[in-house]
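Submitted below is the structure of interest, expressed as structure tokens.
One protein chain omitted, others in place.
And now, chain A:
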Amino acid sequence: MAKVKSLADLKRIKEELQSKMDLREKSNNPEGLVQIKVAMATCGIASGAKEVMDFLIDVTAKRGIQAVVTQTGCMGYCYAEPTIEVKLPGKEPIVFGDVDTKKADEIVEKYIKNGELVDGIIPVNYKTIDN
């Protein structure tokens, strides 16, 4: 990776990246993307949600998965943190609990790529929350 020490370096990097990516298409069509929300309240952060979010951002980009990884507040499952909500295009969102980087990798490989359910789903009559 090229060194970035100043805004001028960042501008150079941006121009290089811009020629390789179609970012407009991605931001204009969020419903067609995999949406991953990582719960980032005190309970989640203390349990390792930051590492999980870092991992998901990195791994979805490296494996070419068109995904938006964002954060949400406490979903009320403090006992099962870190928790993530995954919404595949056209499907209901599913919440997974006790997600470490190993579990996150399994979710990406099995559920996100192949639609195959994995252990760790929080089985409640769950409704997505915005906050």
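The rule is short, and it goes like this: a residue touches a chain if its C-beta (ideal position, glycine included) is under 8 Å from a C-beta of that chain, and two chains touch if they have at least 3 such contacts; residues count from 1.
Keep in mind that, in the parts below, contacts and distances are computed from a predicted model.
J.: Using the UniProt record as the reference, specify the protein name of the hidden chain from among "Sugar ABC transporter ATP-binding protein", "Sulphur transport domain-containing protein", "Calcineurin-like phosphoesterase domain-containing protein" or "histidine kinase".
T.: The chain we cannot see is recorded in UniProt as "histidine kinase".
J.: If the missing chain were put back, which residues of chain A would it touch?
T.: Touch set of chain A with respect to the missing chain: 1, 3-7, 9-11, 13-14, 17-18, 21, 23-24, 26-27, 40-43, 45-46, 50, 53-54, 57-58, 60-61, 68, 70-71, 73-76, 78, 129, 131.
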